[in-house]
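Missing here: one protein chain of the complex. Every other protein chain is in place.
Letters A and B name the chains as they come in the text, with residue numbers starting at 1 for each one.
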Amino acid sequence: MADDDPTTEFSPSADPSGSSVGAPVRVRVRADTLRPLLSAVGSLVDECRVTFGPDGIRAAAMDPATVAAVEVELSASATTAYEADGTTVGVDVTRLREVLGMADDDDPVTLAFDPDGRRLHVVAGELEYAMGLFDPESVRGPPDIDELGFEHTAALTLPGETVGRFVAAAGMVADHLTLGVDPGEGAFVASADGDTDDVRFVVPAEEAAAFEGGEAESLFSLSYLECIERAVPSGADVRVTLGREAPLGVEYEVADGGGRVEAFVAPRLQAV
Amino acid sequence: MADDDPTTEFSPSADPSGSSVGAPVRVRVRADTLRPLLSAVGSLVDECRVTFGPDGIRAAAMDPATVAAVEVELSASATTAYEADGTTVGVDVTRLREVLGMADDDDPVTLAFDPDGRRLHVVAGELEYAMGLFDPESVRGPPDIDELGFEHTAALTLPGETVGRFVAAAGMVADHLTLGVDPGEGAFVASADGDTDDVRFVVPAEEAAAFEGGEAESLFSLSYLECIERAVPSGADVRVTLGREAPLGVEYEVADGGGRVEAFVAPRLQAV
Partner (left out) sequence: MADDDPTTEFSPSADPSGSSVGAPVRVRVRADTLRPLLSAVGSLVDECRVTFGPDGIRAAAMDPATVAAVEVELSASATTAYEADGTTVGVDVTRLREVLGMADDDDPVTLAFDPDGRRLHVVAGELEYAMGLFDPESVRGPPDIDELGFEHTAALTLPGETVGRFVAAAGMVADHLTLGVDPGEGAFVASADGDTDDVRFVVPAEEAAAFEGGEAESLFSLSYLECIERAVPSGADVRVTLGREAPLGVEYEVADGGGRVEAFVAPRLQAV
């Protein structure tokens, strides 16, 4: 069972596997610190690779159609206890979200591996859940996003709610939308054309934080943006990066800056 | 984009069609002023004729089975800016409700026609929506309700919630209900008979405002009353008129008296 004092370091008896030998990962962290990270990954995939590195947890995933990718990180400093040796495992994200759904927001949750590394023990209050892990080699790995070296020509920071609104507006008329910056107008523009109706959503530069307005315009499938947007925590500010027929970047902090989510969506070809 | 000050008159730059020539209708009005009118029309039809007259907006519709009709009006004085020349257009009510659903209650919404009158521009905050209009001749027109000259023998005013309760009560046992006034009892009575169960809902004259209690009794299909009742705004008082095997009238004010909804339902033949 979890210790009620989340600041206490692990004692051997807190190890649900009954032994500290060969169980290299033990993390204690509030449920609401983990939730937005799992939501971000779970918006694109059901299973993903998670690495428990020496300085924090990192997970990355790419959707089955390889159109969108997401990378999340949580610093060890955002946890209340952290021990890890760099192990990478394959995790059922959907299931782990359900298990965390049983915990209250401020419940300390303990994650620990079996000695043989085949199961993840999740302890939250009275609940002890042993979850089967996958071979990480069997889970689709995302590309290294930094290596892809996407270049953006425009960037701006928006409330997450604004992203939700232009995605919903576009969804009234079409299944895709164009995102761009018109340097002349000095505004970010989301637009979608339907059979009979069109919609435009305009954010002037002065209403966006950190507006860098080079020319940019790309077409995206709406469904990926809907998934990514749904995972943005209420109240979060989102940094959006755009280019000319280039990927969309969506980036935000979670856990009071102790965690970070970065998502990318590949553009669709523009109809000529 | 909409001006943030809803009391400002239109300036040419506020015209989303980019030109004031030949665009005869421009209205600015709070989202929550329009919503109950659209709900009332949308409860019976998906498309309807809307007339932007010199003194206000008027829409009327009849359900496909021609059992129920609804007429709504909004006075120009209930808007914050109003310019119109009497144009009648065919509007997709369901879609317009969705677009207004993107606005906050107190958002000023601008409605304006394309110069060629084929699209309605709806501007609400950052959102600009161009909606295709129908030829009004292609939309079923309702009868002129005043010309039908319905005569009622009883009338009373009830909280909208009370209408909701007797409609729900009848729905537990049957798909139709009898509404009437028993002059002897001095009460409004809604009743429904099912196979094994019966339900009666009695409002004594002293609990109803403006009770005029001539003899009245008619049978109605429940589904029309359910549609009409769902559109009544919370807290509204509803004037109900009844006759002997005569249409039911349901009437209420919206927008603090600046708008009015009037609905009629034809009676069913009583089983002998």
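By definition in this document, a residue touches a chain if its C-beta (ideal position, glycine included) is under 8 Å from a C-beta of that chain, and two chains touch if they have at least 3 such contacts.
Because the structure is predicted, anything quoted here is derived from the model rather than measured.
Enquirer: Looking at A:Asp55, A:Asp85 or A:Glu98, which makes contact with the chain not pictured?
Expert: In the full complex, the listed residue that touches the missing chain is A:Glu98.
Enquirer: Decide which residue listed in B:Arg165, B:Arg239 or B:Arg268 touches the omitted chain of the complex.
Expert: B:Arg165
Enquirer: Using the touch definition from the top, which of A:Phe52, A:Tyr129 or A:Phe211 touches the missing chain?
Expert: Within the whole complex, the residue contacting the unshown chain is A:Tyr129.
Enquirer: Give the residue, chosen from B:Leu37, B:Val203 or B:Val254, that touches the chain omitted from the document.
Expert: Checking the options B:Leu37, B:Val203 or B:Val254, the one contacting the hidden chain is B:Val203.
Enquirer: I need the residue numbers on subunit B that touch the omitted chain, in ascending order.
Expert: 162, 165-166, 168-169, 172, 196-203
Enquirer: Where does subunit A touch the missing chain, residue by residue?
Expert: 1, 95, 98-99, 102, 126-132
Convention: only the chains that are shown with their structure count from here on.
Enquirer: Suppose each chain is reduced to the average of its Cα coordinates; what separation in Å results between subunit A and subunit B?
Expert: Spacing between the chain centres: roughly 45 Å.
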